[in-house]
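Below is one structure, written out as structure tokens; comments come after it.
The other protein chains are all here in position, but one chain of the complex has been omitted.
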Amino acid sequence: MTDMTREDVTAMILTAKRQAGLTWEGIAEAIGMSPVWTHSAAMGMNAMPSDKAEALTAHLALPQEAALVLQESPTKVWTQAVPTDPCIYRLYEIVGVYGPTIKALIHEKFGDGIMSAIDFDMQISRVENPKGDRVKIEMSGKYLSYNAW
Amino acid sequence: MTDMTREDVTAMILTAKRQAGLTWEGIAEAIGMSPVWTHSAAMGMNAMPSDKAEALTAHLALPQEAALVLQESPTKVWTQAVPTDPCIYRLYEIVGVYGPTIKALIHEKFGDGIMSAIDFDMQISRVENPKGDRVKIEMSGKYLSYNAW
Amino acid sequence: MTDMTREDVTAMILTAKRQAGLTWEGIAEAIGMSPVWTHSAAMGMNAMPSDKAEALTAHLALPQEAALVLQESPTKVWTQAVPTDPCIYRLYEIVGVYGPTIKALIHEKFGDGIMSAIDFDMQISRVENPKGDRVKIEMSGKYLSYNAW
Amino acid sequence: MTDMTREDVTAMILTAKRQAGLTWEGIAEAIGMSPVWTHSAAMGMNAMPSDKAEALTAHLALPQEAALVLQESPTKVWTQAVPTDPCIYRLYEIVGVYGPTIKALIHEKFGDGIMSAIDFDMQISRVENPKGDRVKIEMSGKYLSYNAW
Amino acid sequence: MTDMTREDVTAMILTAKRQAGLTWEGIAEAIGMSPVWTHSAAMGMNAMPSDKAEALTAHLALPQEAALVLQESPTKVWTQAVPTDPCIYRLYEIVGVYGPTIKALIHEKFGDGIMSAIDFDMQISRVENPKGDRVKIEMSGKYLSYNAW
Amino acid sequence: MTDMTREDVTAMILTAKRQAGLTWEGIAEAIGMSPVWTHSAAMGMNAMPSDKAEALTAHLALPQEAALVLQESPTKVWTQAVPTDPCIYRLYEIVGVYGPTIKALIHEKFGDGIMSAIDFDMQISRVENPKGDRVKIEMSGKYLSYNAW
Amino acid sequence: MTDMTREDVTAMILTAKRQAGLTWEGIAEAIGMSPVWTHSAAMGMNAMPSDKAEALTAHLALPQEAALVLQESPTKVWTQAVPTDPCIYRLYEIVGVYGPTIKALIHEKFGDGIMSAIDFDMQISRVENPKGDRVKIEMSGKYLSYNAW
Amino acid sequence: MTDMTREDVTAMILTAKRQAGLTWEGIAEAIGMSPVWTHSAAMGMNAMPSDKAEALTAHLALPQEAALVLQESPTKVWTQAVPTDPCIYRLYEIVGVYGPTIKALIHEKFGDGIMSAIDFDMQISRVENPKGDRVKIEMSGKYLSYNAW
Amino acid sequence: MTDMTREDVTAMILTAKRQAGLTWEGIAEAIGMSPVWTHSAAMGMNAMPSDKAEALTAHLALPQEAALVLQESPTKVWTQAVPTDPCIYRLYEIVGVYGPTIKALIHEKFGDGIMSAIDFDMQISRVENPKGDRVKIEMSGKYLSYNAW
Partner (left out) sequence: MTDMTREDVTAMILTAKRQAGLTWEGIAEAIGMSPVWTHSAAMGMNAMPSDKAEALTAHLALPQEAALVLQESPTKVWTQAVPTDPCIYRLYEIVGVYGPTIKALIHEKFGDGIMSAIDFDMQISRVENPKGDRVKIEMSGKYLSYNAW
């Protein structure tokens, strides 16, 4: 009895993707989900509902056991409190610079509470621009109000 | 000769805003800028062009010297590598969970590069939703391609 | 024009409580809220609705301005990533030892998601026991399910 | 002579559970203990009395040596001072936000002392609620009074 | 209404001790407690029962309010995770070098549990020795057994 | 030529001890040393004199090479600046809470200096007590006076 | 199907370079790029355009798959927040000592903005000097102006 | 007798510069030194020779004592191991990404050694470019060879 | 009654030295001690015997109370785990690079033990050298042998 881990399945997905020359956009479309969610579930940062796990496994011709692993609740771990990769660091920097501003405006528009990172979705798109194309990131999270009791 | 610091001006703005019962949205409209940028400049996280600095100073009836201070390049400092306030922490968590996904999709859509956090803008809005209203954050940054030489 | 800060109001509350020989339980009862929430709002870890802020201000004979400060959204800050006070450290230790267990059982009972720390309440009580009385802590938070999109 | 480690036994338990389609609740019932304690002992965060270790080993058809390993005093280790998984982080956040409140109320109800994390137990349950079901966590620990000598 | 803080009282005690040429041993004897406990309570690391707080206040001729402050439950804080003072570092080093040994021997002599740091006392004495006098530290803490439930 | 490491020898000792059903107290007695020192040397936190290394090797029927390894000066390493295991953490907490007190009393009894952690010994014993048995830890280290030159 | 990783390709390049007695300058010339960029791409800190990846692979007689790996966007990771190697530490020290100066002079010459580390290039050369030859590092990055919106 | 500190002198210089509408380039020219060195000495990151200290004091009409303070060897301190200001962070990022490359090329051109950060100088200039002007940083440090003895 | 602190006395010494144009070497000679010890005691890193404290106080014309403060056992604190000042960092670097070597050679020459940092002295001198004068640091500490018991 050998166990397949999350890391095994992530590696299988990356290899299958590279060998078949697929894109995340294409894989996402094949399983009927968004590219952001599809990639994060493939990386082990989200659990897949069973139909999506099976659709992904079939699309990439992975072993059947992989579909079970993809449905498990992963433990989300990142090891760099401050990320070093420049592409990810810029996002961290935005949180440092604009975090208090986002907080102030949420409070102004909603009251005392937060934007949920659980009941949450995100889209990434390319916006053409004559001065240089732009990356657009749209986040949407449910407003959660603090409880008083 | 007494010097007015960034912190002094931020405190004056917050007091004037509270006493006059203003909102960030209202202040931003008065100076013809977005609420996100207006708040971050008021907090000392962005420098103001001279016309905006004077408009803000006039709108809030601050001393003239404040307009000069608002135009200086601030040193952007945050002291918590991992923010503790729940509203800001959720943003940090999103970077931890979805950072590698954003990176992968930028690379897929643009090539090897990043989204700029300097040539950058952001909007925050409230989206009505029968299951609970949602916070929408839209970020847009210029794509910067790595150089090879 | 002098500004009253959160720290000022917390200090005023502590002084008034000590001088009048009050208890948190008594103060909470006077404003019709729970002791846990009342103490945390007094410490600047929760914002007060206006009626509760005014009730507290009246009960403790604080200046009127304090009621406004108590209604603002505080920035929640703790400076020790690992708390040193033994009473608080034991709670941290419980998260370290039992955190993965709580996660596993939430997943077993609910699916992939978390217990909210925002839509959340807590009670603390004393349970008599012949082998030594026990502290009982009851936490209740809304289950939030991860989104797939 | 090969040695079986704690990690080996934890892996065996997880595999046997997955293959037999068991739940922690079911396993706990089979050995006559609570689900919280059973899971934490299986993870190597608590030592098992010999009868419970043998009951678990028999129930999951593990090798006999596993029962010995489960009885040893484990060294409790967690490697993230601030946990990243959102489900566990929310518990950490609760300690940060409400730790001083819990301390103040323990002192008010008992005197100068702490809630033990050793002579301690915990239950987790699902509470139905029309606005969304809630996670309930009940902790109970012996009050320990500081010594003066 | 001015408030006296823990830090104020600690400073008063140190000044009174220096000016009267007292020793910790002498102060401890005067209030009928041990030198270790007396010093730690004076430093704000332990709360004093009311009779001892009053005895100390009387012995050092401190203002009456100090006796109240000394009875409050202090929040125990140390700011250096690894202490730099050589005298204290050596104790830290002993925990690093001998911690696993102490744990193993407690398990051998008592079973799975710990030595309490709450129901705890300590003595420090000087032991004459022809090769150089020795510091003797004796710690005694109640054995607490882990709970299974 | 294969090399035997400190870690190999520690593992051999633990296995031999478990298989033979020995105790640290028994092993220590067999080689004529204290249990604390014997355990710490077995863990690689102290070097053994050759006669003790050979006595231990003979007593546990380890290969001859092990006796050489046990005589080497180990590099003492601990990887957690703040230990997480509750049994060891309590010792760390004692250093945090009582460290300044121990320092003050050493200075009062001896002058400006420290207790050596090198010319040092320790005993651990069980003290019966009707309110619950107690762990007793006795440390003795040579007083070292600071040099002035 | 075996996967070749970035680390594998870096190791192959280092081995081929050592065995053929090549220099970075020579390799860079062979592929028509600068030594700084060539070394950093070989180390996995930059992605190679396909023609350069193939030129490098051919020059060093690496397997064909290596050319594909060299074109992927690497995740840039460094694990020492403060580097220990003296040669790299001196660069870190220059950032600590002169960072605020570089910032002030960029602001004086350009306005509020930064030097890009993405649209960036660097040369390293040896400058003869009778008092001892000098290392010359020339960095050039596009000036990016902060956005106001 | 009041003492003037480094911080006092830095503040005086900044105020005098702002009030007289000077630039670093202009101040540097007035004392016959480079702008980089002049700014860093003004910030307390370098000591000034007496003639330069007096020239600066005279040029800015500072009190005579300032010239003495500017000649003292400052203790160079930066408090952020990883700088947060984006302009300075990009320099830190360059060290992280290109540090090993700079080391490798120094070794290739010089042998085993480093570039001195003490016998060191730097220039910053603006380079016009139709695609956007560029910041140019030129560093020059004496090569120091490791000693063998 | 005002209290003079260690920091007060250090500041007085520095001011008196600067105003009288003294050197550490001169001050040390005046009190009959070495410059290293004299400076470190003045900085609050060593306690002074009463005759030396009085000699220093007299030599610098400090108030009488200063002599008492200089005799107290200071708590030795440094706040940078890794020092940033280049002159001190180089010493830290030497410990990182040569620490294991010093340990190995102490073990080879003495056996299992350490060099004391308490029964310790140090001299610093200038050695003329045609290739550039050299700093010579001589440390001498008592060898302390690990205890076996």
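Chains here go by letter, A, B, C, D, E, F, G, H and I, matching the order in which they are written, and residues are numbered from 1 within each.
Heads up, the rule we're going with is that a residue touches a chain if its C-beta (ideal position, glycine included) is under 8 Å from a C-beta of that chain, and two chains touch if they have at least 3 such contacts.
It should be emphasised that the depicted structure is a prediction, and the values quoted were computed from it without experimental measurement.
With the whole complex as reference, residues 82, 84, 86, 89, 93, 96-97 of chain E touch the missing chain.
Where chain H meets the chain that is not shown, the touching residues are 33-34, 36-37, 41, 46-49, 52, 73, 75, 100, 103, 107, 111-114, 116, 118-121, 144-149. Listed by residue number, the positions of chain F touching the unshown chain are 1, 3, 68, 75-78, 81, 117-118.
Note that only the chains that are shown with their structure count from here on.
When the contact pairs of D-E are matched by residue number against G-I, H-I or F-I, more than half turn up again in F-I.
Comparing chain pairs B-H and E-F by the number of C-beta pairs in contact, the larger count belongs to E-F.
If you average the CA atoms of chain A and of chain C, the two centres end up 32 Å from each other.
Mean C-alpha position of chain D lies 50 Å from that of chain I. Residues of chain E found to touch two or more other chains are 36, 75-76, 78, 81-82, 85-86, 100, 103, 113-114, 116-118, 120.
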